[in-house]
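All remarks here apply to the structure that follows.
A protein chain is absent from this complex, but the other protein chains hold their places.
Up next, chain A:
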Amino acid sequence: MATAGATRETITLKGSTAIVTEFFGYAVDSILYQRGIYPEENFTRVKKYGLSMLVCTDERVRDYLKQVLSQISEWLLTGKLQKLVLVVASVATKEVLERWAFNIETDKESVQTGTTREKSDKEIMSEIQAIVRQITASITFLPLLDETCTFDLLAYTAADSAVPSTWEESDARLINKSAEVKLRSFSTKVHQVDAMVAYKNDDEGD
């Protein structure tokens, strides 16, 4: 017991990668639910981070996320991932309506020399909890997605990283006339994740 408690305080690169990857999975799922991308009945409740999270049960979505996240975790392990962006675009017009960006800063020393950091599980969890709560609360300021939308995940990787065969280069898919809201961030001391959401805001430009 004592050793288990002690090891929990140490964060390795591998462990941090697992935490961050898992967080991305749940964050994407809860954005999909909160923004109504897929029908409500495709979601099921699970307990996570001390919250009740909604997870998409659609097999094709699950399969997509599984494949993307496994690659993401590989990039996180090598410190190549700089940013993960969830793009919400209209099916009909292909116009980008929302952009959820997660900036990732990797501790260089951990990747290069494998040094470990100290941070308690509880602390990380409460930070993640805060971001998830913010995602849930985001519907209060984000405009209604009135048309059917799909989502896409963009990974910003280091320029020197190889492109896997199942991935392709994409443009940034930025929104013109957007408003941005910075969300909270969390850190495992190995990875620091800053969340931000940008949404289409036509009124401001006029």
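Assume contacts are C-beta pairs under 8 Å (C-beta built on N, C-alpha and C of every residue); 3 or more make two chains touch, one makes a residue touch a chain; residues count from 1.
FYI, contacts and distances are computed from a predicted model.
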item	value
Chain not displayed: protein name in its UniProt record ("Exosome complex component RRP45", "DNA primase large subunit", "RNA polymerase II transcription factor B subunit 3" or "Anaphase promoting complex Cdc20 subunits")	"Anaphase promoting complex Cdc20 subunits"
Absent-chain contact - pick from A:35, A:99 or A:117	A:35
Sole residue of A:58, A:95 or A:202 that reaches the chain not shown, by the stated touch rule	A:58
Candidate in contact with the missing chain, chosen from A:27, A:96 or A:153	A:153
Contacts of chain A with the absent chain, listed as residue ranges	34-42, 58, 60-61, 64-65, 67-68, 71, 82-83, 91, 112, 139, 144-146, 148-159, 161, 163, 166-172
